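Just one protein chain is left out here, and the rest sit where they should.
Order of writing sets the labels: A and B. Residues in every chain begin at 1.
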Amino acid sequence: MARWGMVIDLDRCTGCQACVVACKAENNVPVVSSAEAQAGRLMLWMTVIPEVEGEFPRVRARFTPRPCMQCENPPCVKVCPVQAMMKSSEGIVSHVFARCIGCRFCVQACPYGVTYFNWQAPTWPADLREALNPDFAIRPTGVVEMCDFCHHRLQHAREMARADEREVRGEGEYVPACVQACPARALIFGDLNDPNTSASKLAQSPRAFRLLEDLGTVPKVYYLKEG
Amino acid sequence: MPTTHSQGLGGDEILFAPVLRTGRGFYVAAGILLAVAAWGVYAYTVQIRYGLGVTGLNRPVAWGFYIVNFVFFIGISHAGTLISAILRLCKAEWRRPITRAAETITVLVLFFGLGSIIIDLGRPDRLFYVLQYGRLQSPLLWDVTSITTYLTASTLYLYLPLIPDLALLRDRAGGWRRHLYTAISLGWQGSPEQHRRLERGIAVMAVLVIPIAVSVHTVVSWVFSMTLQPMWQSTIFGPYFVTGAIFSGIAALIISMAAVRRAYHLENYLKPVHFNSLALLLLTMSLLWFYFTFAEHLTAYYGGELAEGAVLFAKVTGPYALEFWGMTVLNLVIPMAIMANRRTRTVAGTVVASTSVLVGMWLERYLIVVPTLANPRLPYPRGIYLATWVEWSITAGAFALFILLYMVFTKLFPIISIWEVREGREIGIREAHERMQSYLPGDQGHVPAVGPAAALR
Partner (left out) sequence: MDWLWRLIPITVAGFAVAFIGWMAQMLRLAWLRDDSWGFTVTVASVVIPIFLVFVWLAVYVMWGIAREGLRATRPGEPPPPQARPGVAP
């Protein structure tokens, strides 16, 4: 059985946020006004956390892309009262919009803050509305949403592979939109259970760490420290 | 020493008066409360129409006033159990005029607790998914289960002792009231068999309702402490919340008692001694609450863990300092100052102290929910939460509607349990006297069969 994970090389990340934009486009994530964004209503399934220390010329900057950590022990799944948050057998943590009652318990339970809530009915400017992805649902008001490693792409890949009577390959056949878009190739994606994939090899690297590891959530997103 | 019949039969007319007659003051007060409640309902329709975006909630502070109100209202529901059940089991005679008011608060306020959670949902139209697809690993399902159990238990515990009073009202009232009281009096005749069954039922419920009540506020606290958020993931939350609930419940009870005492001229039944006993309980709970709060904050401070420290200092010296120190003054300093001194421990003094406690306990719930959410573990984003008019209006409307429903209850049913007060006169005095005699040394002439006395003889 596959176990899908991501490795993010912080040495390569330039903070360009192509991954952020690609994710919004692929998943029909709603656009909010700048006033709403100031009020804390911004919706970014994939976001880049900037950390800038020091004064010029001794500046140290780190850009950390932060998708959903896709934990093996996900707090969001534990606290959902209606089983709208679930973890598949291949380790993908995803959200069922049709079941969500909007209690926002998963928003509070996630220590990484990756869950986002639709505070109103989603809107897009006219030109963006024409570019919506038909492969993915549009969420109504009052439900939660979050990154699910572009699970709809996995379903598509699985259908194609099933036609050839085989399983989805551990890498290359299925990648989330952020991984596909990154120009610096800082995001590496693949089956962590398959020893031949780059993702599983890099996850064993001495540079590898995970966010808030001591909490016991066992995230499947690894970061490679700047070396 | 039983008293004469005339004192038992004729002396309690004033307890029936609010039910049988209504003055202008009631309609004026009810009108104002109804207007505030209607405004709250209007604010909720705005929220339904435009989504939860009309509130001040955001990321990361996705829980705010509504959850604070939920915890606060459920907390107040502990008024009924403490007074009614525990004092009944301890055979404390001073509980008799208080039990009905306490039980009423519990039953009514639980609906507002549930209502606050429903108002907080993004999709209230999907509310019944909780019943259809529920998962009992989620603390919200524990809430649903225990609050339903508590609501059932406390409704039964309010209804059973109400039955004999309904029979008394049935014989005095006329018109539609007579039909109402007859209908819900379960055919009460006052026979020995009915009394036996009723008392058995009340005794069983008095024992059962206490662990249910403890479980209710414990599982409410576990909604927070089962997550991994800084200063929420604390083992102390269960007992802390139950203590706070009993604390705020007693305060609410004192205020409601003083209000009905003034409105319905019940000074003969709700005497300073009752307020004095409740005041001493309030003082005890204030100190107990402070003990838990101090332990909680000292632990967070001493270890110096970064995430917890951020939340702690946000409360003690940061953006929430005003609320934090205000809460400490309102919950500890003012109640202690008023109630530690016998001269200030009057009816008026206890009402002032109780009002202070209610405001302070609301602030305490606010300080549990918001600062933690505003200071998440990952460095970005920090949160700010400013409630909008929608949240203030719905909060005000909920309080107004609760007070209004309580007032309506006092117009339909006697707020002091008449038959229990009479039982106190006829039977309670004698039983208490016998009980106290049994505590004292001397065994009324019996020679012990075994023991040192027999050996000496």
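Just so it is clear, a residue touches a chain if its C-beta (ideal position, glycine included) is under 8 Å from a C-beta of that chain, and two chains touch if they have at least 3 such contacts.
The model shown is predicted, which means the values in this text are computed figures rather than measured ones.
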| task | Consider the whole complex, including the chain that is not shown, and state which of B:Ala183, B:Ala321, B:Leu386 or B:Leu412 touches that chain. | result | B:Ala183
| field | Residue of B:Lys91, B:Arg197 or B:Arg435 touching the missing chain in the full complex | value | B:Arg197
| query | Looking at the whole complex, which of B:Leu140, B:Met205, B:Met285 or B:Ala310 touches the chain that is not displayed? | reply | B:Met205
| query | For chain B, which residues reach the chain that was dropped from this view? | reply | 5, 8-9, 131, 133-137, 141-142, 145, 148-149, 152-153, 156, 160, 163-164, 167-168, 171, 179, 182-195, 197-198, 200-201, 204-205, 208, 212, 419, 422-423, 426-427
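Assume only the chains that are shown with their structure count from here on.
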| message | Looking at the complex, which residues from chain B come into contact with chain A? | response | 50-53, 57-63, 117, 120-124, 126-127, 129-130, 133-135, 137-141, 144, 223, 226-229, 373, 376-381, 383-384
| request: Give every residue of chain A touching chain B within the complex, in rising order. | output: 36, 39-42, 49-51, 66, 75, 78-83, 99-105, 107-109, 111-113, 116-121, 140-144, 211-212, 215, 217
